[in-house]
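Only one protein chain is missing; all other protein chains are in place.
As written, the chains take the letters A and B, and residue 1 is the first residue of each chain.
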Amino acid sequence: MGALSKSDIGGFLARQGILVAFVVFMIGFTIANDRFVDPDNILGVIRSSAILGVMALGVTFVVISGNLDLSVGSMMSFSTIVVLDLHDKIGPGLAIPVMFAMTLALGAFIGFLVGYLKLNSLIVTLGMLSAIHGLTLTYSGGKNMDIVDKEGTWFGVFGQGTALGVPIPILIFAILAAVLGMTLAKTPFGRKVYAVGGNGVAATFSGIRRARVVFFCYLMSAFCVATAGLIQASRSLGSQNTVGQGLELEVLAAVILGGASLMGGSGTIFKTVIGVLILGFIQNGLLLVGLQFYAQYVVTWIIIILAVWLDIAAKRGRLWSPIA
Amino acid sequence: MSDQSQGRPPVLRLANIVKSFPGVRALDDVSFSVMPGEVHALMGENGAGKSTLMKVLGGIYQPNEGQIFVDEQPVVMNTPMEAKAKGIVFIHQELSLAEELPVAENIYLGELPRKSFGRVDWEKLYAQTNAILKKLNVSFDARTVVGDLSIANQQMVEIARALTVDAKAVIFDEPTASLTDAEKVVLFDVIADLKSQGVGIIYISHRMEEIFRITDRISVLRDGQYSGTLTTADTDEDEVTQLMIGRSLDLSRNASHHELGDVALEVRDLSCGHLYRNINFEVRRGEVVGFYGLVGAGRTEIAETLFGLREPTSGTILLDGKEVRIHSPVEAIAHGISLVPEDRKGQGLVLGMNCRDNITLPQVDDLTAGPFVADGAEIAIFDLYRDRLDIRTPGWRQLVGNLSGGNQQKIVIGKWLSMHPNVLIVDEPTRGIDVGSKSEIHNLIRDLAAHGYAVIVISSEMPEVLHVSDRIVAMYSGELIKTFTSEEVTEDNLIQAISGIRSDSAA
Partner (left out) sequence: MEPGTLSTFLKRGAIWAFIVIELIFFSIAGEFLSLSDKAFMDFDNMLLLFKQSAPIGIIAMGMTIIMVNGNIDLSVGATYALSGIILLDAMSWPIFGSLGDAVIPVAWLLALLTGVLLGALNGLIVWKTGVDAFIVTLGSMLGYRGLVFMYNGEQPTSHLNWTLVDFAEAQFLGIHTPTWFLLAVTLAIWFLMTRTVHGRNAYAIGDNRTAAVNAGIRVGPHMMINFMIIGFLAALSAVVFYSESGSVNPNDGELYELWVITAVVLGGTKLTGGAGSIVSTFGGVLAIQLLRKGLSHIGADTSTVNLVIGLILIAVLFLDRQLNLKGKEELRV
């Protein structure tokens, strides 16, 4: 290969744009504030991104299969409230599996509607966003949920504990990301998820049970939501009914930022993790350079649009859309 | 050419058109002209530059060199609207209609007559539309919703749209691709009518039979270059084919000379609602059975039933003499049935996936090492079929969407050969594929039969069916009319059978 031509650089930027942006941001924040690269700060950011990140892992499967999941926020509220409530009623050892079973049941219901009944996933999960929110409020009677004996339970370990100096939420996030990343990239199931999202009809014509694949993607998503709910509940040992509200959009933002196409068929777990970390570090960096908390929303907005824009600009070979 | 056009200047003339893209000279010094009242065929293999030329004519691309003349006036067209305003009108291959809207709004799409405050002038719209529809002598009216019309009638709407301007030249791009024979007749009448009004017509098609039926002259492109114009009355298919590919395509009869094996597939009294009724046939190992009929005759639907995509209402399917019930593609594959579907891009391939993954897709569950897909085994399968089918691709990582139509079709065929099927069904094996790849795929099908596969070929092209089949099943309107052996079949009795004409020999 000769010297890098202009188009090589352009192509590299287009393909790895999100990584480049990530590095640029990190360097920028590092220069702006030396506390940014402090290991404690970095660990802190990853820790606080873990809940969003765990949910984004599951949603990545759903998005690659060509669907959407807008219900993960209210589903996370549901699992948090349920596990906190059951903690005092049946003890943490039983509460956790029961909560997982209930959340998976919700995921199975959505998977049934979208996979087997072939209903539009945007509307189904929009409906479930509302329905699960109602379910949570009915379950809790509208009240906040708190563990009574906060000192005497081991339940806080998932949100507050550390192992080998690493916070447990980060460990859970990392292990889940590794396992799900391998599942998506290396297993037959992962291959089928890409096929179904890339061209569902052709997948069916190739003997893939499309409905079943979609169904399992939603189960996967629900499992991640339950895990996120567990971390959330364990971290605060008490919660409002609306703890997950709005998270569905931040999760989707992270997945899109990672470069998964909403049309399905593309994206990876690794890129989603990058997307999550970008959101987390931007939030943190902006606070450190002295911007107010809510400015991160505006910055996230700009970054999402830029990321997706550059991605499609690279694919179509021109910056501005050809729309007349 | 009609007599009235004698001595008149061409309605449309292209002079030395050059269009280059980075690294490619897509059109290289192309010149030809269309006379008033002439039907001028434009032919060429896929990739020969036809579509680039059409985009130049349609105002989508601007030529780098050369000049377009309309009525001998030089014109420059920067948008499709400008082309239309100059009197150059397209009837697209893929219908470009808004199906939820009524006929009138489709015909005047983008040009709805206005009143004050941006209102639509409905009276004017419907009056103008009805006037045009009357000229075309169609059975629907201006208020009919387009989605409720048949494909042929939708095409009439497209043609009506062309008539809203003072058309100098009308370009038909593969207009008969989804028409029945009866509908074709209506289309050809309309073309004849336009012709008699002195409109010049460019007719793009791969179908020789149509070309020789309706055109006056034939211009051929090869590799972006103009390779000649022939007068239809003075030429034949061989000459045209030679101009297109530089050699002629062998489409001789080709019945098997090897011994046939046992019956692999037998179908008894199979029916599926109104789609097809009481179908009986069998396919032996080493045999190619061709299914020939018009679009809508029920051929594809039978294939889909055998592949588990449709539930038959009655009848039985026997594989190797044993009755089977097939409820899904998964079950069909397990029974050793494979289907190369009719819509390559829509049903056959995941275009955003690489070549290897597309080929191994149906068996990815079995290609594992531990919980993971075994990379080596997959690449081995890809290599095997790339060599065997001569798939031209830089490597297995190439996305299938970047391959040519012929290579894409070979990927689909490779995918199913790698499953070692007992019965291979190929639906429209060469649709939209250039002539060179066509004969490769024909040879491949013959070769598969010679290796003992039971093959069903569904095709709408008679030369193809005659060329590859040992026996031919003729279908008409959901019924199996007759099964011909290769000795008894002729073009005449085959056409009669699929047109619903029951001669004594076909009864």
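Heads up, the rule we're going with is that contacts are C-beta pairs under 8 Å (C-beta built on N, C-alpha and C of every residue); 3 or more make two chains touch, one makes a residue touch a chain.
Please read all numbers here as calculations on a predicted model, not as lab measurements.
Peer 1: Taking the entire complex into account, which one of A:Arg35, A:Lys150 or A:Arg316 touches the absent chain?
Peer 2: Going through A:Arg35, A:Lys150 or A:Arg316 one by one, A:Arg316 is the residue touching the chain not shown.
Peer 1: Hey, which of B:Val56, B:Leu133, B:Leu275 or B:Leu349 is the one touching the hidden chain?
Peer 2: Considering all chains, including the one not shown, the answer is B:Leu275.
Peer 1: Given the contact definition stated above, which residue among A:Phe22, A:Phe100, A:Phe205 or A:Tyr218 touches the chain not shown here?
Peer 2: In the full complex, the listed residue that touches the missing chain is A:Phe205.
Peer 1: Residue by residue, what part of chain B touches the chain that was omitted?
Peer 2: Residues 79-81, 84, 92, 96-101, 105, 109-112, 114, 117-120, 147-148, 272-273, 275, 304, 308-311, 328 of chain B touch the chain absent from view.
Peer 1: Hey, which chain A residues sit against the chain that's not shown?
Peer 2: Against the missing chain, chain A presents residues 113, 117-120, 122-124, 126-138, 142, 200-201, 204-205, 210, 245-246, 249-250, 252-253, 256, 262, 292-298, 300-302, 304-305, 308-309, 312-313, 316, 320-324.
Convention: only the chains that are shown with their structure count from here on.
Peer 1: Using the touch rule from the top, collect the residues of chain A that touch chain B in their complex.
Peer 2: Touching chain B from chain A are residues 182, 186-188, 191-192, 194-195, 198-199, 201-209, 265-266.
Peer 1: If we count contacts the way the header does, which residues on chain B are in touch with chain A in the complex?
Peer 2: It comes out as residues 307, 309, 328-330, 332-333, 339, 341, 346-353, 357, 361-362, 364-365, 367-368, 371-373, 415.
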